[in-house]
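Note that one protein chain of the assembly has been removed; the remaining protein chains are unaltered in position.
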Amino acid sequence: MDRGRLTPVGWAALLLGALIMVAPIVWTLLLSLKHNGELVGHSGAALHGPYTLENYAAIFGNSSTLRWLLNSAIVALGTTAGVLVLASLASYGFARLEFPLRRTLFVIVLLGLAVPSQAVILPQHQLFAWLHLHNSYPGLILPGLIAPFSVFFMTTYMRGIPRELDEAAMLDGASRFTVFWKVILPLTAPAQSTLAVFTFLGSWNDYWWPLISATHSDMYTLTVGLAAAQMNYAQTSGLGYLMAQAVFASLPIFVVYIAFQKQIVRAMAGTAVR
Amino acid sequence: MATLELSNIRKAYGGTPVLDDVSLSVAEREFIAFLGPSGSGKSTLLRIIAGLETLDAGEVRLGGERIDPLPPGRRGVAMVFQHYALYPHMSVRENMAFGLRNARVPREEIEARVAEAARVLEIEAQLDKKPAQMSGGQRQRVAIGRAIVKQPRLFLLDEPLSNLDAALRMRTRVELAQLRQRVDAAFIMVTHDQAEAMTLADRIVVMNDRRIQQVGAPMEIYSRPANTFVARFVGSPAMTLAPAALSDGEGPFARVRLASGAEVETRVPRAGLPAGDGLLLGLRPEMVSVTAPGAGTADAEVMLLERLGERTLVYARLAGGQDVTAEDKGDSPLRTGDRIGLRLDGAAAHLFGPDGAGHHAEAAR
Amino acid sequence: MNGARDWRGLLFVAPFMLLYALILVFPLFRGLWLSLNRVDLFGDGRFVGAANYVRLANDPIFSTALLNTFKVTLMIVPVLTVLALLLALALNNAGRGAALLRGIFFSSAVLSVTIVTLIWRFVLAPDAGLLGEAWKAAGWQPLAFLSDPHLVLPALAITTIWWSLGLPMLLFLAGLQQIPHDMYEAAALDNASRWTTFRRITVPALRRTIVLVVMLQTAAQLQLFGQSQLLTAGGPSGASRTAVLFLFETAFGRWELGYASAAAEMLFLLILAVTLAQYWATGRGREASGAR
Partner (left out) sequence: MRRLLPLLLAALALGSCARGDDRTHIYLQRFFGECGAEYGGSTDVAKAEGECGIMTALINRFNAENPDLSVDVNVVAWPGYPQLTAQMAARDPPDLVTMHEGVISDYAAKGLLEPVDAYLAQAGISIARFTEASRQGVTIGGRAYGLPWDTHGGLFHVNTALFAKAGLMKGGKPVLPNSAEELIAQARQFQQRTGKPYLLQSNVGDPAYAARNQYSYMMAQGAALFPDARHIRLDTAEGRRVGAFFRRINAERLGTLNMDTPAAIAAFVNGEGGIYPTGTWMIGSFQKEAETPGRPLYASYAVFPYPRLWGRPLEFVSGHAWVVPARQRSPRQRAAIARFFRFMAAHNFDWARTGHIPAFQAVLESAAFRALPHRADIAPLAAIGRPLPTNVQRQSAIEGIVGEEMAAASTGQKPVAAALASAERRVNELLSQVN
């Protein structure tokens, strides 16, 4: 949009902001490139060389970080896929179909918007214990699947799709499911991407649930794993390695974001189109 | 033999009736227009035929087979939607093929039918485009094409021309007329545009207030409106309806007196007309001509002139306050405020009873 | 609609609703029941009625935690919303520089809370942190962000704002792209100043996005947990203990499941109240739920 170029002051503020955003990350990067021993008590040593990749080599050499990364990816992708499937199905039902209790059920879902996950996390923990779901991927994924926001969001979006399309498809002999699958679902692509980004980030950054559900280190997600590794002590003697873990853990998702930045914004914009 | 048979259809939306005991029979290859104001139930009726709405009572039969319990896709009908309802994510080809695929028509046949429809509609070059890349007129053709390929027994058109600009509307009207010549199916078109209905339809079904008001050929609807609603709704500008009382008299035809005192001799048989006042005299503009003051049936004042080129519409007010629309020649010298005389052509006038039912001049038959 | 007014519609919503009932509705009521019991994590308990709630009402630690939660939310949400909006306005163009800056401002959102707190300890700690070094270089006494009870909540707020800027910015960017160009052209023809254009056109057009951002962020920040636990452990002297940290400590540190459940219910009610109040205050609840 060509409306109003930024003033020099605006640019300066923007660049300063960018610097504030970036400085801690650059600092982390520098720390991760230093020999651990050099950093004991002297984190300032990271400002100058020599730099080394040994901390990254160590991650690949022998460490749980890769495993945690895999877990995080599985949980975040699984949650995202699950949310999209469940929310799409349910939203189609709520947006388009008539069935007994439809309004009641939808109101129940809307009420769920106000339930903080913390309000139910303790009984959830009990429940998952009874179901023997702790320390498993389903155990980590399931609580993320029931976000009422996803249904609210998708239903709202689907209601914006002209009903004529459903009707045309029904006249074209499509079954309810075909209408959903071949006509409505493709049209929700922007909403799907937006929801996917939200869900993925939320799941990737979730802390408390994996903290109490994934208690075996081979089931840790990155968040919990790094918290376990990040003892006070490690901050002193293994700082470089710790930071390398942090960088390594953030890299994949960052790369994905950079690669899809445009699509993500466009998808979000598309979410409100029409 | 009737293709489509609607019997005693009733429909209500939660207590509010929208269709009340509607019956209709459509002949083979007939083109029917549902004409009526919005809220008259015409769209609901169309959607009931399509299967997009359920009915509360009654039956829909197509080719003798009862179709109202069937899902829309199995009724052998095709529909062209007001906003086309093209699938935005599919190409034109896919849009047209979608219904056939669902019906498991063999692939070669699908291709053949799509190609034929595209040829007829002259959209062959657009087959791989998405709807968003096309103009409104092209989309309209795709929507028609999507209906054609299904080879339905009945086409349902929901206000098909309302989204087009005036020029395109005229062209498409012609094309629709040509289309019906080519295909072996009946057509039902919902419209609120009487010109569209008059030009395209074999018969017009005028609907209002949950009911069919009149069914008939276009000219019959125009010249013998069944009731005041039809009289007012069909024809532009609308027919003047002036309160009138039956004058005493002996002749076979009714003579009525307007509030202004003017008397009009009609050709409507006196027999069958209710006695006393409470009648309405119906006059189309072409039945009212302008004369010098005092020279006509009644005197009036010009309120407004609408110059249409080849003729001029004169909106005038009689002494009793009754508004009348008259017609004058294109280069009429009249000006607003002029006193004029009006000659009411009683021979072509209509009379409507207190129940609204129309009584028409015998000669018009 | 034909053939749809039947149970088959239920098939579409059933997978979600069943899970929802199992994982959200059931625990919600179970939690309510637990809150009426004196029960530990291992299930030995007895019904005590409202005793847990009475205790909560008289527990200064809990009220401090609640107060902290509200304070930190109030520190975060307005600043975050305004910053994200300003950024979106500044970066809403197609240039390469803007794309790069968008990437930079979003980058922190991909970090997990563990990493964020790890990084920010090194920024905030007065004796070893980036800010401390900067302050010292300027010849000032470094601010004790993590140990001064007056600075610790702002420290959490700064960390959180830094961390959470990305998504609201993205939402605003998306919202800005919705505003028809001709509205700006019309405004330009009307000789509207930039400020007027912003106030009369941009803000109203973004109203729904603003409401969305504020509501989402408020709900999220009222549940702030990881930053407080990992960065300050709730200290000093509970000055940064949030309601959720209280809940966590009570449940898993003190094993008092019933008491923690009561705290969870209180938190639930508060968030519900705040959300409803916002919903109400924006006056367009109807619009948000009805339309797109």
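Note that the chains take the letters A, B and C in the order they are written out, and that residue 1 is the start of every chain.
Following the convention adopted for this analysis, contacts are C-beta pairs under 8 Å (C-beta built on N, C-alpha and C of every residue); 3 or more make two chains touch, one makes a residue touch a chain.
Please read these numbers as outputs of a predicted model, since none were measured by experiment.
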Visible partners of the omitted chain are A, C
Full-complex touch with the removed chain, picking from C:I23, C:L41 or C:L224, is C:L41
Missing-chain contact, candidates A:L15, A:L47, A:L70 or A:V107, resolves to A:L70
Among the options A:L6, A:A23, A:A58 or A:I258, the absent chain makes contact with A:A58
Where subunit C meets the left-out chain, the residues are 38, 40-42, 44-45, 55, 60-61, 121, 125-128, 142, 144, 146-149, 231-239, 248-249, 252-256, 259
Missing-chain contacts on subunit A, rising order, are 40-43, 55, 58-59, 61-64, 70-71, 73-74, 77-78, 81, 84, 125-126, 128-129, 132, 134-137, 192, 211-213, 215-218, 225, 227-238, 241
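The criterion applied here is as follows: only the chains that are shown with their structure count from here on.
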Of all chain pairs, the one with the most contacts is A-C
Note: subunit C sits from subunit B at a C-alpha centroid distance in Å of 59
Note: subunit B sits from subunit A at a C-alpha centroid distance in Å of 57
Averaging C-alpha coordinates per chain, one finds the centres of subunit A and subunit C separated by a number of Å equal to 15
Among all residues of subunit B, those touching at least two other chains are 51-52, 71-72
Multi-partner residues in subunit C (2 or more other chains touched) are 1-3, 5
Touching subunit A in the complex, subunit C uses residues 1-13, 15-17, 19-20, 22-28, 30-31, 34, 83, 87, 90-93, 99, 101-115, 118-123, 128, 130, 133, 162, 165, 167, 170-171, 173-178, 181, 184, 194, 197, 208, 219, 222-223, 225-226, 230, 244, 247-248, 251-252, 257, 260-261, 264-265, 267-268, 271-272, 275-276, 289, 291-292
Given the complex, residues on subunit A that touch subunit B span 162, 164-165, 167-175, 178, 182-183, 186-187, 189
The residues of subunit B that touch subunit A in their complex are 50-52, 71-74, 77-79, 81-83, 85-89, 98-99, 102-103, 146, 150
